[in-house]
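Take this structure first; my questions come after.
A single protein chain has been removed from this complex, and every other one stays in its place.
Presenting chain A:
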Amino acid sequence: MISSLILIIVGFSGGLAVGCGFVAFLAVLGIIPRLAQLTKTYGYIRAYEWSIVASAVIGSWLSLRNTSFHLSHVLLIPIGLGAGVFVGMLAAALTEVLNVLPILAKRIGIHEQILLLLMAIVLGKVFGSLFHWSFFVDK
């Protein structure tokens, strides 16, 4: 009895800490404001918060319980695309890209083609990821 109580407290504290960390991470990267800015839906930012909270709770429950739905394969395509867009925004928001590009563009004196440099990074990520899943994981 006492051990289950301790487990409940430990699990709850762990979840609390991870949840706080997750939100802090998202807040630092600023993806949600960026999406709201792109779509001009600042008014719904509260709803976006709830979307994230709901998804985090449902997602962790499903993954911890190893639930499976026996649905069609096709459903995986939109899921994968959505996950990819989100990770892509994460990767773009990380300071590495934002800090490196201006310096590089300045160093080699090309301001106008910064879009091309950006495409190098974008294509590099896409092909790196494709390579990873199709060849690298076979090792």
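The definition used in the following text is that a contact is a pair of C-beta atoms (placed from the backbone, for glycine too) under 8 Å apart; a residue touches a chain by one contact, two chains touch by 3 or more; residues count from 1.
Here is the rule we use: contacts and distances are computed from a predicted model.
From the set "Electron transfer flavoprotein subunit alpha/FixB family protein", "Stage V sporulation protein AA", "Rieske (2Fe-2S) protein" or "ABC-2 type transport system ATP-binding protein", the protein name that UniProt assigns to the chain left out of the figure is "Stage V sporulation protein AA". Residues of chain A in contact with the chain left out of this view: 31, 34-35, 37-40, 62-63, 66-73, 75-93, 96-99, 101-106, 108-111, 113-118, 120-134, 136-137.
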